[in-house]
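Taken from a larger complex, these chains appear in their original positions, while the remainder are omitted.
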Amino acid sequence: MRTIQRLDSDDAQLLIEGAAAEADSMGVPMCIAITDEGGNLLAFKRMDGGKVTSITIAIDKSFTASGAQKATHEYGEASQPGAPAYGIFAGIGGRLMVVGGGLPVKVDGAVVGGIGISSGTPAQDRQCAEAGIKHLMEKKGYSE
Amino acid sequence: MRTIQRLDSDDAQLLIEGAAAEADSMGVPMCIAITDEGGNLLAFKRMDGGKVTSITIAIDKSFTASGAQKATHEYGEASQPGAPAYGIFAGIGGRLMVVGGGLPVKVDGAVVGGIGISSGTPAQDRQCAEAGIKHLMEKKGYSE
């Protein structure tokens, strides 16, 4: 039998809260998705003005980050032409996202979920994902 | 050009809040999805214990209710064997939900979005959807 640590609904809300505050401060309304460690959606928020196409992209960034236990921008590097994971962006019906903005959420060394952001540039998306994680860690006293 | 009224992110949060309170009081953790009047996801919450299969079902109930401007349980009746909409449950790649728990959200006579609930019985799901709408209406002073 295995014991799994997993984000709860309250953690998910804090991740969204932190990411949305960062998005507000940069003036870019975002789509923010939180998945559990199984890649399944826990919470989602489209801020007013967040892009329609970003709904699925944010969910899939979070799915990828939690499921693969890897930041999506790392896949971006690994999937360049000539690199080992080239073409993987078409995997899982296109759900495998290699664009920055998806991060695994780690607590005590284990991936307990993911956060995916979309509507800004990949760098802005990633910055908001990081802010979400920082907010959760501080509010709950978790450590990586 | 048409002028459309649409739920904003704050409205979506109130819908979730009301539905989750009802779910808590009945002791059934739910998946709760809110879409805008175009059927696009605005907000989602899986309460702790909400079913994994209910994620998509809740989202699609809300999509159906807002997009078709009709409660999903009405489709349930209309799609029984021998009834006029029989078979429609397979439509839109299976996204057209005919199981109760999806309701359109109406303000001043217009459908401005939808709410979809899943994890309980269809009757419980519908009751939570109604509670979400009631909560929004009271908090914001909206009327149908």
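A and B are the chain letters, set down in written order, and residue numbers restart from 1 in every chain.
Note that in this section a contact is a pair of C-beta atoms (placed from the backbone, for glycine too) under 8 Å apart; a residue touches a chain by one contact, two chains touch by 3 or more.
Everything quoted here is computed from the prediction, not taken from an experiment.
For this complex of identical protein chains, the structure file gives a whole-complex count of 4 copies, while the figure shows 2.
Here, only the chains that are shown with their structure count from here on.
The distance from the centre of chain A to the centre of chain B, with each centre set as the mean of the Cα atoms, comes to 25 Å. Every residue of chain A that touches chain B in the complex is listed here, in rising order: 8-9, 12, 38, 40-48, 52, 55.
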